[in-house]
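And now, subunit A:
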Amino acid sequence: MTTSRDNLFASIRRSLHVKGDERLRAGIVEDRLDRAPKGIIPDRAQIDAPAKLALLLEKLVGVQATTAVLADYSEVPAAVADYLRANNLPATLKRGDDPRLAACPWDKTALDVSVGRSDGGDLNAISHAEAGIAETGTMALISGPENPTTLNFLPDNHIVVLSATDVVGDLEAIWPRIRAKYGKGEMPRTVNFITGPSRSGDIEQTILLGAHGPRRLHVLIVGA
Partner candidate 1 sequence: MSAQSTAHSFKANATGAMADAQLTGNLKAVRQNFIDKRAKAASELPEFEALRENAKEIKNHTLAHLDLYLEKYEAKVTASGGYVHFAADAEEARQITLDICRKVGAKTVTKGKSMITEEVGLNAFLEANGVTPVETDLGEYIIQLRGEAPSHIIAPAVHLNKEQIESDFRRVHTHLDANRDLTEKTSLLTEARAVLREKFLVADVGITGANFLIAETGTSIIVTNEGNGDLTQVLPKVHVVMASIEKMVPTLEDVSQILRLLARSATGQEMSVYTTLSTGPRRKGAFSSEVDAGSREENATKKEARAQARGDVDGPEEYHVIILDNGRSAMLGGEFQDMLRCIRCAACMNHCPVYHQIGGHAYGWIYPGPMGSVLTPSLIGVDEAGHLPNASTFCGRCESVCPMKIPLPKMMRHWREREFERNLNPAIARYGLGLWAFFARRPKLYALSTRIAMKAMRLLGRGKGRFTWLLGASAWTKYRDFAVPEGETFQAKWKRERGVK
Partner candidate 2 sequence: MPVESLASPDQPGAAPRVALFATCLVDAMRPTVGFAAAKLLEDAGCTVHVPPQTCCGQPAFNNGDRQTSRDLALQMIAAFEPYDYVVVPSGSCGGMISKHYPELFAGDPNLAGRAERLAAKTFELVSFLTDVLGVTSVSATFEGRVTYHDSCSGLRELGIQSQPRKLLASVQGLSLVEMKDNDVCCGFGGTFAVKYGEISDKIVSEKAVNAQASEAGTLLAGDLGCLMNMAGKLSRKGSAMDVRHVAEVLAGMTATPPIGKVTPDAAAKETTPRGTTP
C-alpha cells in the first residue's frame, strides 16, 4: 500500500523530472546544508562595538521598547525596582534560573522574586537574552530552565537583560553562536526573536500595544 508520503514524494519527483537518487542533486543539497552560505548582510550593522550598541538602543526605542544601560550585574535588581516603581507596577518578579540572574543581589531590594516558569499569574518577568541584534533592535532568547519561554509571553511586563558583549550586528551572527552551543543542525526547543512589546493592528489598522504578549518591553544592557 502506498502512503500519502510516498505519493507526495512521487508527485514532486514527477513534476521535477527527477528520481530522487541523483548523486549530483544530493551533493548540492548536502553542500548547502553543510556550508550554510551567508547571503547579503546589510551594511548598517557592519560597524564597531560602540556603534552597534548605539544602533541597538536607537532601534529598541523605535519599536517602543524602553532601555537602561548598567555598569554591571550588581545594578540589575535596583534598576528593575526603579523601573517597576516608575511605572506604578507591583514589586513582584518571576525569573528562570539563569546563573547570571541568580547571582544578582536581589535581597538588596524589596522585590518579591520567584523562580520558574509562568502559569499566567505573573505581572512582571525578567529573562536573560542570548544576544541582541543591532540591525533591528531584536532580542534573541533561548528556551530552557534558565529562561523559560512562558516568561517571554504571559506577563504584562517583560524585562530583558542583555550583556553588552552579546550585542551582534546582524541576524545571521546568531547562528554560529547557536551551533557552537548545540551542535551543527541542532536547536534548542525554542528561539524567540523579540522586537518590541506585543501589538496588534487588527482594529482599523491602528497599532495598539499589548495584544496577547507583554504590554511593555524593558531592556537592561549590562557592562557597557
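Annotations
FYI, a residue touches a chain if its C-beta (ideal position, glycine included) is under 8 Å from a C-beta of that chain, and two chains touch if they have at least 3 such contacts; residues count from 1.
Basis for inclusion: all candidates are chains of the complex that A comes from, given by their letters.
The model shown is predicted, which means the values in this text are computed figures rather than measured ones.
One candidate among 1 or 2 touches subunit A in this complex; it is 1, while the rest do not.
In the complex of the two chains, the subunit A residues touching candidate 1 come out as 3-5, 7-9, 11-13, 15-18, 20, 25-26, 28-29, 32-33, 36-40, 42-44, 59, 63, 96, 116-120, 135-138, 143-145, 148-150, 152-154, 171-172, 175, 178, 180-183, 185-206, 208, 210-214.
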